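Left out: one protein chain. Kept in place: all the others.
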């Protein structure tokens, strides 16, 4: 097994063993960052940033230069061919014929995957909308591992905007894979999306313990603990742990407090209004006086705005500038491994996913409802084929293979409609028993009645009834 | 003869032999793109892009890095001194003292020539407004040559926006030079400008055969053939070929179909309105089923929008991604030759221009009427001297030496006005017999009566009559 030629678009692309391999090469490189023997000499990295960034872009470009490689970069969507209506696939194919590796940041969720599908060279996702930011997660884990020697079994608290932070979403799944326990401390209104919780439970075998503030003896704590989630001690055991005691957990101490800023640029209008009224809690010296934080690593992906006080900058628990600095060796290691100019042995994967989902990709007209998904953009819809993992049957739930958003479609039908008798060519409500009755290989899924009818299906009795009702309601 | 120290601002700057030299070095370099011995080590390329581009800029920068050289780049006019009102000449002189070679893209037509005139180092035009894009042409020709072994005698169809596409304009003249036959297949309203047709006929000894749709037995063909132009089999023979039979030509098969997108960013307001209503023909599998296209190379300078169907991407005739990829070795070869770090023998020129025009550059106040010409911009007019080739006398026709736009000026006069008798100091209509009567060395040309009178001339009898008439008309 090797990482050469591979891409990293989400944290799921790498096993825990492959991430360990990156960390172990980073350990070697970090010893003498400035004295490399130019393993990437003659190699070119394309650095394509279609969203604002200084830190991440310059970190990648620094990493490539420290490896002796060259960089070509495009940083502003206004100054690129994309403004002329070019598709990501075309751009990827062309850049793939110039460079040896691509780093891409893009506002559309799933964009990095499309680049990886078409470029023909290794692709690294440097952030795709609110979806993922896997190299941030690598450097976060690397920092924790450097300070605590392991990740497994640690107690990591996530603070702030757990709704829109792509760094948070990548981090959650990686922590779960490595067997860490996660505490959620969201700002009000910025809770972890339900689909992520679902995924943690079903795929990672985790367990959620919701915090009941009424039972809290210590209500005036500074630490706004809203929910707590614990991954099982061993991710291989699916044992439920119903008796987790939050107080006990906290007293044992938090290993890391991962702070994030409100991602206001992704807020809805209503959220923006809310946030103007709201005063978010600030992580400062007073808050860190709590016993639970005595030895806590204070982490932040940066940039910070007001959520993390400057007075902490000289505190030995503060790790955020160290995180930024460690991004360079971690990215150097990643680039060197994907380009195949360095090899390290890859430890075995310690995580076994709990489930494997079938993929639905029939051309029945159904599209991802996420307006930021790459697959529904005007320039991409021409050639990109939708695809969805069927992650649940009751209710029928799809997850887009590009942006990983989950949703519940309206209707189903069967391609096998009783040997051509038109009378039986019916479509059904997705929440009816038909969804499981239709054989998987025959399943057709529709987002709307119009879509089903455009495919030559007519409503079944239950659908007609609902339509009539809603028609009445409308009238 | 060497290419070291030379510039490439239009395809006319290189002989066919010199282009062949570029191709032959590209052949050598393409063998092992990644394993160069850094011939450009220690050299710096300035990459100045004052118009949106990803592909072209990154292609040049890749080329320079593959040669072991360094790149400095400026990509956004808003972020440069030009925003402070600096002239192109000043910018060129300063950059010329930093770098070893300049690549420039600029919205003003003729801008690359001005840079070449002042930089003191080799300059490559990467696109100047709607004027030329000679390196795109080099890679287009290189692709054709690689697939067909030769360019001479091939039948090349040009499709789409033949009016605004600078890649088309550069390509037409280069194909003519190499002795290829050109078929024009413009989108409605986007025909090749007349001045280009004129130039092809007078300077390249070509011949135009207009297509008469009434005579077409095959009217419902998918292939929107509006006009056909054939260069003589041997460009050295000026023989007319009145009996070209379009049907026969087509049956023999088209060697390449060069598709372009509508350059909407250059459209006039009226054209933009038209284009919104218009549905442009799309090159797709159906169209390519025509027998004429059996072995046709499908080419496109990219980015494409809707004019070229994605279903063709896997078709073996499709060359557009290959074109993009071949841009790297072609540009590597060009850079290496202009910098003089590589030498190849230069074959003899196979093309002899039919005519050589006198240049008019007296300071009589006449200016290029093209508002996108570099010579009429506020920052450039201070120091740039206008110059025009006199390409015709009947009617008197000038061609700007910067943007190559042709136009017919209004009036003429003579510097030699009968030994000082004021009475005879008259100006004449340019379409009168005076234009040829005045000795070339004495000819003065004016754009308006005011200009002529500001130089101390008075209208002759014919001019007075016209002015009176138009005066009446106005009154």
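Chains: A and B, in written order; residue numbering restarts at 1 for each.
Please note the rule applied: a residue touches a chain if its C-beta (ideal position, glycine included) is under 8 Å from a C-beta of that chain, and two chains touch if they have at least 3 such contacts.
Please read these numbers as outputs of a predicted model, since none were measured by experiment.
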Candidates B:46, B:139, B:374 or B:390 - the one touching the absent chain: B:46
Residue touching the undisplayed chain, where the options are A:11, A:328, A:398 or A:445: A:328
Of B:93, B:264 or B:425, the one touching the omitted chain in the full complex: B:93
Residues in chain B touching the chain absent from view: 42-44, 46, 70, 72, 74-76, 78-86, 89-91, 93-95, 97-100, 382-383
Absent-chain interface as seen on chain A, which is shown: 34-36, 49, 52-55, 57-59, 61-62, 65-66, 71, 75-76, 261, 265, 302-306, 310, 321, 324-325, 328
